[in-house]
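Incomplete set of chains, arranged as in the complex.
Letters A, B, C and D name the chains as they come in the text, with residue numbers starting at 1 for each one.
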């Protein structure tokens, strides 16, 4: 029973929180604003905040220069695919850990996490060679699998924490009711864990979307996602801030919008069992 | 299937290359060959194509590489020799300096899309205001003096803007080229690092004291892009950099386009100037399935016709420079203000003979050995740290010496 | 239909044996209650019967057929869990229908049975709601509904009422009793609530550390506890257990007298003491009597409101025919 | 829950995840190990044979090694401290009743969605550029000399950029932890006469320890691997070369796979030291 708070306190809280929120958000806001400026206005001194001539020119130039749609589509496929594939592999594993724990469950979980500590640059060569051997360079499916593997530990861990919150009695009830293991997972566990699964999905979608090392190094054209798109603007000739901003905005906008629409889920998703 | 063939080209995201992408349709219309572009920032591009070529990944049909990679890769047999280009293409029209730098054992392995040297770009108005006149071939001493005279901190005008950014292709290239004019070299004939020489100390000390006095704030992180931006905003009196910059500083985005003059890169009277030689060139990796199509593209993109196409659409100032003799013989192009100085700069560079004292390597702002990129990046990082005042010039040189010797040892030179 | 037999059943978790060899027969139609202190193995026993845990050794027979290795679904039993274990994402209807769906019953039949169960349990008004929108008692009924539709040969209940508040508990207790009367199906019911055990059971099984201390009807246990454990466990407030001299007078190591079987007298009684805490419930008064010369504090019940205060001296007369006698091993002396 | 059937089902269902991850870990690891004992110079014709421990010795004795380890630890620690401390403060603020809580949360969460590359580009060019960056304008506005962030204060700048990206994560986890704090405990402490500061240190902070552990664990995993931020901003100059960046330089810039692989093995060892250390705490904290 939280204590009731008077309006004055609330006003102070609100002001402080909004100030900090805006401060944290400012770099993104500034990027978005700059993307609508002309190059001259973008570097004007003193900087112009809102009073500039809004233009879509930068977006036009960027769109003309690169096949944004394809990058976007690849990002969606790769991030989405790896997340879904990850779920398919992780749900049974998390079920096992949560409901049939053994002495080694926690060790396995921590071991899984530790695989994430392999330095990617250190194994680029081996992985590149393997991909060549398998003929899967610049292949969306290969990236889907690799990103799935990269994020799998996180997915398993998150699902494990959610599943643990589900009382085992309910699964036992299903078993008493005659459900097979498959039915138990499909009809009871998964629907009950929907909020958790949704946030796992989201978080991993974001992680996969932003993954920049493998997606850049293992793709050329067919499978190149937005991280590759932004790589071509990394150091544009003459520092065209406005165009850089437009490209940046285009690279982050989809995920930003997705994240905003689903922030409730995400907030839950980010708890990692911090709450019991 | 009925689809046309598609070739994949890895390229760098600079202005001329991006412009070329815009004309891809013309090529496709003409030949029916579709083109996929992988455009990357310079450093990223270099890693991507290097990884791909060394592992024979075969992801690209054409790679955009430079004078540094071409001879090494050619020697390894990783590139398709460009020795059967059509007569119409006129290989002999390529500037000899460029062709030389892009060949191994006399065989051309990459066709220059554009070539460049470096030169001084300066503000005629500021020079005048300072009461000085730029000679066609100035010395470093004069440059330092002029820089000091032009500096006007209150109006945010820096006498001179130079690259200080870490990276072998950035500040590393500049300081190496500059060191040549001070009589320094990377290696002696036994591949021993030479950073313990006085010549290197002189180079760095001169650079740093001049930049501290007349350079922009934070010059230790400025590269080509940053300096271009500064110059275009009227914040630099002089800028010594790639000749291709000339078209930008006189172009639409420049606020000082009307008052830019050009001069040869400076020297110290030891017989070598501090200008480099570079070309972005198109090469075909040996493993590609689409050799014929790739060659077709290279012939198109580096042809005289392409130059004319660009000239017709966007004016002579915007054509890719520095690759073909014929361009400089074209009377239309000769009208471009920086044409002559560009050619002069290119002609005054000699990659095979870049240092005052003899050196075992080819290359002006680099040494064409596989290890160089790695070493020079780290060395230039030490230099940048010295520029930023985080260590002394002596410390930086000592570390550079150690880094270089370590790496040469690791690579088996010693 | 519904006879369950445990033969030499044991259960160990790792090295710890929580159920030593145990024999028990539950007859068809019986309402059997398992009681015992926390951790004594009530739930474990129930889960062994349900098949949710493997037994370590021994046999379980259901209706005369060996069910030891049968999966839970095949044993024909239904279980109502302490937490109800309703499926939160399904409506009441779907919850109740779930076991039938799993049995691949035709939809028409499912509907019929679900409606019938909803009728019986007064759930028709909530049939489309989710469990989250129901009160505790309603949830409880859904859980029972889900058990009923399968027409199991026996119901297993694990402390089904312990999450309800006192008032509701009384109501639900009656409902379950009535259900048993109506269906006449075997029911096994775990609780640690005295009143539930006494009022609902046909047969009470008192467990202690996995061992059955006594099996019998509630009144049998109340009247003739087989040992001091059962004597202390059954009845509320607890039976007064007295050792020493007083017990010797009765030729026993320990004697037990229930608070309601001690009469308070004015003046001297068989035992005399002073009132400690007096708990006035209105309908009854419980006195805790000190200084009786006995080692133990005695609890005494007086009907109605008796006006004795802290410190008052009183006399107590145990009813001789209600005194239970136990030997040194704690076993009842007949 | 534990019948024989379910236990064997569990083993079966865990298998795909375990096998996949084992493969994903072992195959590259073994190849890296193999390379690390060879002279492998792709630009000089590839694999040139066995060299024993030369690569290991060379990597460790290189003048760049220890500074790189130090840089790695400084970045990880710096970011952890900043994100945890600020995260706690911001979470505490967001936990208070206010208007538009959801909207503020959206603002705070946003940096988490930004690709590392984009974030580095934006910070480097639009904020930290000593001439045109917003900070430079701000400094000039107050009459100060603009700072060359990425050279003069490279590490703090880098830490700041990375912290900005990870602050939302820390804040959100800590916020949920705050929300799970039993308010009766705080009230009890209040009744017990503990003023705000003491309540924070005696009650709130211990309650957050589990959440903080999780923040530290997850962030460390990601921070040990940061790459794009360094690549884009400083390219490893000005003392920002981490161990993984050093490996990157050996492998990709110097094209010395053998040496880089040896470095990779060291990085794995370092990561595992950190991991074991973390797992200890985590293991302990996750239990209770």
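For this structure, a couple of remarks:
The rule we apply is simple: contacts are C-beta pairs under 8 Å (C-beta built on N, C-alpha and C of every residue); 3 or more make two chains touch, one makes a residue touch a chain.
Values in this document were obtained by computation on a predicted structure and should not be read as measured data.
For the assembly as a whole, chain copy numbers read A x1, B x1, C x2, D x1.
As a convention for this text, only the chains that are shown with their structure count from here on.
Listed here as common contacts of subunit A and subunit D: B, C.
By C-beta pair count, the most extensively touching chains are A-D.
Among the remaining chains, C is positioned farthest from subunit A, on the basis of C-alpha centroids. Computed centre separation for the pair subunit A/subunit C is 52 angstrom, with centres defined by C-alpha atoms.
Measuring from the averaged C-alpha position of subunit A to that of subunit B gives a distance of 39 Å. Measuring from the averaged C-alpha position of subunit B to that of subunit C gives a distance of 90 Å.
Subunit A has residues 43, 124-125, 129, 172, 231, 233-234, 239 in contact with two or more other chains.
Residue positions of subunit B touching 2 or more other chains, listed in rising order: 47, 51, 55, 226, 229, 233. Pairs of chains in mutual contact: A-B, A-C, A-D, B-D, C-D. Taken together, the subunit A residues at the contact with subunit D in this complex read 1-3, 5, 9-10, 13-14, 16-18, 20-22, 24-25, 27-28, 30-31, 34, 43, 45-47, 89-90, 92-93, 95-97, 99-100, 102, 106, 108, 110, 112-127, 129-130, 149, 152-154, 156, 168, 171-172, 181, 206, 209-210, 212-213, 226-227, 230-231, 233-234, 239, 241, 244-245, 248, 251-252, 255-256, 259-260, 263-264, 266-268, 270-276. Subunit C meets subunit A in the complex at residues 50, 52, 71-73, 77-79, 81-83, 85-90, 98-99, 102-103, 146, 150.
Across the interface of their complex, subunit C is touched by residues 167, 169-170, 172-180, 183, 187-188, 191-192, 194 of subunit A.
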